[in-house]
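As you look at this complex, bear in mind that one protein chain is not there, while each of the others sits in place.
And now, subunit A:
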Amino acid sequence: MKAVSTRLRSLAVELWLPVLVVVVWWFWSGSAGLQFYPPLSEILVRFQEMWLFDQFVSDVLPSLRNLLVGYTLAALVGIACGVIMAQLPIARRALEPIVHFLRSVPPVALVPLAILLLGFGPGMKMTIIAFSAVFATLIATLDGVRAADPVLAEVTRVYRISGRDRLLRVTLPAAAPQILGGLQVSLVIAFVVMITSEMLASTEGIGYLTILAQQTFAITDMWAGMLLLGLLGYLFNRLFTLAERRILHWHTGMREQAKTA
């Protein structure tokens, strides 16, 4: 009973501001009659017409597919290169300068080149998403693996833990807190680049429809697009945090233990 009431209270603390914003938005936009701020009720109607589910397959799915493929690629390549660079000093010395150079190039600046090389298709978007997102994960993995406790490295040597076991049960878990931090930054970057690449060079996708709506003065549609993008961004972050909590439960537990001890 007590647990339920505390749960309710913390939910209330979390939700009061979003609810207030929506309520104020609803009434204010309903009565303001401003050209660029259509009533929220109309936005919701368009939201439902566009996304549920007329343009879901034609535009939402391609966006999500590009994001998923690009991000997965970035995650795999970033973790793999990070581990290799952390463990092979020669790879680190050879690649670290170029990695730091490439990661400081704003990803959007590469869109013109990407269009030239890869055209307007989904391949270009996946590539540019993967390219932009890879560095955060790579650098976090590199740091995480290098910062791992040297005693554990000695344990793996003495007990001759090698190959897959060493990678999956020692190296990666030891660096997992940093890797997940990197993956979260990569996710945010991937999402932003997904939208911008569609706004700059596309004939499909949520970003494309949103910018098209703006250019054709379909202001309500533009708001519906922005609303969807906002919701998706929030949803991805929530899912990520949930996964992170599961993967790092030992880390959280250990830290809480250290605090109380």
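Just so it is clear, a contact is a pair of C-beta atoms (placed from the backbone, for glycine too) under 8 Å apart; a residue touches a chain by one contact, two chains touch by 3 or more; residues count from 1.
Quick note on the criterion: contacts and distances are computed from a predicted model.
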Undisplayed chain, where the name is taken from the UniProt record, one of "Nitrite reductase small subunit NirD", "Ferredoxin", "ABC transporter ATP-binding protein" or "Anti-sigma F factor antagonist":
"ABC transporter ATP-binding protein"
Among A:95, A:161 or A:185, residue touching the chain not depicted
A:161
Only one of A:65, A:103, A:146 or A:251 touches the unshown chain, namely A:251
Listed in rising order, the subunit A residues that touch the chain left out are 149, 151-152, 154-155, 157-163, 165, 169-170, 173-174, 176, 250-251, 253-254, 257-258
